[in-house]
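Structure provided below as structure tokens; questions to follow.
All protein chains but one are shown at their positions in the complex.
Each chain carries a letter (A, B and C) given by its place in the written order, and its residues are counted from 1.
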Amino acid sequence: MADIKEIIAARVAKELSDGNVVNLGIGLPTMVANFLPEDVHIILQSENGIMGMGPAAEKGKEDVDIINAGAQYVTVNPGAMYFDSATSFGIIRGGHVDATILGALEVDQHGNLSNWIVPGKMVPGMGGAMDLVVGAKKVIIAMQHTQKGAHKILKECRLPYTAVGVVDMIITEMGVMEITPEGILLKELHPDYTIEQIQEATEAELIISPTLQPMK
Amino acid sequence: MADIKEIIAARVAKELSDGNVVNLGIGLPTMVANFLPEDVHIILQSENGIMGMGPAAEKGKEDVDIINAGAQYVTVNPGAMYFDSATSFGIIRGGHVDATILGALEVDQHGNLSNWIVPGKMVPGMGGAMDLVVGAKKVIIAMQHTQKGAHKILKECRLPYTAVGVVDMIITEMGVMEITPEGILLKELHPDYTIEQIQEATEAELIISPTLQPMK
Amino acid sequence: MKNKIMTAQEAIAGIEDGASIMVGGFMACGTPEILIDALVEKNVKNLTIICNDAGVPGRGVGKLVTNGQVKTLIASHVGLNPEVARRMNTDVEEDKLECILVPQGTLAERVRAGGTGLGGFLTPTGVGTIVAEGKQVINIDGRDYLLEKPLKADVALIRGSVTDKFGNTTYNATTRTFNPMMAAAAEYVIVGACEIVEVGEIDPNNVVTSGIFVDAIVGGEQPWQI
Partner (left out) sequence: MKNKIMTAQEAIAGIEDGASIMVGGFMACGTPEILIDALVEKNVKNLTIICNDAGVPGRGVGKLVTNGQVKTLIASHVGLNPEVARRMNTDVEEDKLECILVPQGTLAERVRAGGTGLGGFLTPTGVGTIVAEGKQVINIDGRDYLLEKPLKADVALIRGSVTDKFGNTTYNATTRTFNPMMAAAAEYVIVGACEIVEVGEIDPNNVVTSGIFVDAIVGGEQPWQI
């Protein structure tokens, strides 16, 4: 399990360039920061009001005034800035976040995303997710390819949308996919899987890139 | 001339209460601050980005980073705050300015105001006037009653509007008038003038208050 | 200058059953606990609370939820407070809580619009989702936007890190959150302050909330202990 998450996080890290402003969702996406090359420094935005967020605070050295959007105690890097929530989402909605990385319950071939309502379960609220996926320049879905075998990459999302037509890229333990006007383009395949296996794990029909690469 | 302006400014000052947030237009309105009683401290807002503006800067002691909306060097009082123009007009439009005092080319009995375009003359621009008269809780027009004998208080404004239905009060050297749903109510008359004289200097028909007072 | 410094009990004395109250903070970081505690003590009911989230049990607006004082909660996220779900689904009429979920950026902007006199704004957030239900869609230069309306409230409870006696306030680190917008969007504004200083002690360049918005200042707000 940890292995799969690490494979995904490591691959996502390769999508980021030095100086990128990035918002990482809770969970797997947070791990991405651990896999950046030494010469790639990204600037983390936390929607509760930080530009330039640093690592989690050391136990015993927490500053209770500094949390991230997951309510964990964090630090800030030199050159950071704090702001209010209207300013924070102005930055997000205004297209000043280069990439947002988050999980999904379902993604479909039109780039629609559903990640906030599971029927029959408590609806926790969309938080900042709807603004993030609409506003960020690049939306990368980082998730396990299936949910205990059930398809998550669909022809059409069945769950209520978080946003329509916003997903740029899907990175799973099986491969790297791009949403194109024609559908989902498989660009990289993990060496542990065949094209048949990834297609079987995907409801939407994958377009196989003529330059298909092994997943980096 | 100076006398007339002082009469008007002194009377306007009586409309302000301790703690009021006030925006004063350029010219005559600026003089109002000189006529406040000792126990009335108002907070001056300057739309270019000051809450808590103080008096003009002393010659030789100007700080070039601190100007008012008329581009004059000013000071700030203890407890002042600087802000950007969006914040400044958020304060104005949001109804957080208790009173704005400004001049007019024309005012009419519906509370319409025209003070930014003189046909045939260069149009300098509305600046912040349109926002101020729409946003401030109380709009007081402080001006000479006529323009070289020509009516300025009209049945209907003839010049392009600055805003419609926004004027609360008109204070001139002849009297104090309130805009009511029924028309312009004369509440105070300056002892130097008769009702006939002020009506003659006014195109709109004045409603004479049953409790008409001499102008304070 | 009018004295604005008072006890929490005095500051909230005017808050009645059914009031709408904005509460600053994000997962209770930036929420004035001292004012929440006073509200719990006063036990006013049927409140409409506007807050980024539902806090957590025992912290922030979570205390009001647990105490059954919240009738309607307008928030972007309530997942860290299981008490909200329980009360949304209860059959006990007087415990029932209605929760209106708003995207976080839209919530922040709606509060800002309320305080700045805008009639609304157009946001791309929520287009094509259930958030769009019942809202006007306006196309500007080929893109669809939702028309979102301003939010205002009777009262705002603000947490200030440093507040001067006039009410000028600064917020440390991530305690800023919704506090500045809420201070402008409510009729009556109370600051729960960690530190109260004399007028003039805060650099006018660094004031975030002007004292003109502040009606009452309550000292003694403590940082949350881990």
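The criterion applied here is as follows: a residue touches a chain if its C-beta (ideal position, glycine included) is under 8 Å from a C-beta of that chain, and two chains touch if they have at least 3 such contacts.
It should be emphasised that the depicted structure is a prediction, and the values quoted were computed from it without experimental measurement.
Shown chains touched by the hidden chain across the complete assembly: A, B, C.
Checked against the hidden chain, the listed residues A:76, A:99 or A:169 yield one contact partner: A:76.
Within the complete assembly, B:127 is the residue of B:19, B:54 or B:127 that touches the hidden chain. Touch with the chain omitted from the figure is made, among B:92, B:107 or B:215, by B:92. Looking at chain C, the residues touching the absent chain are 109, 113, 117-124, 138, 140-141, 143, 145, 147, 149, 170-173, 204-206. Although one chain is not displayed, its contacts with chain A can still be listed: residues 18-19, 21, 41, 43, 51-52, 76, 78-83, 89-96, 135.
Think of the hidden chain as still there; on chain B it touches residues 46-50, 62-69, 71, 73, 76, 82-86, 88-90, 92-93, 112, 122-131, 134-135, 160-165.
To be clear about the criterion, only the chains that are shown with their structure count from here on.
Core chain by CA centroid proximity to the global CA centroid: C.
Mean C-alpha positions place chain A and chain B at a centre distance of 55 Å.
Averaged C-alpha coordinates put the centre of chain B at 35 Å from the centre of chain C.
Chain geometry summary: the mean Cα position of chain A and that of chain C are 29 Å apart. Multi-chain contact residues of chain A (touching two or more other chains) are absent.
Residue positions of chain C touching 2 or more other chains: 112.
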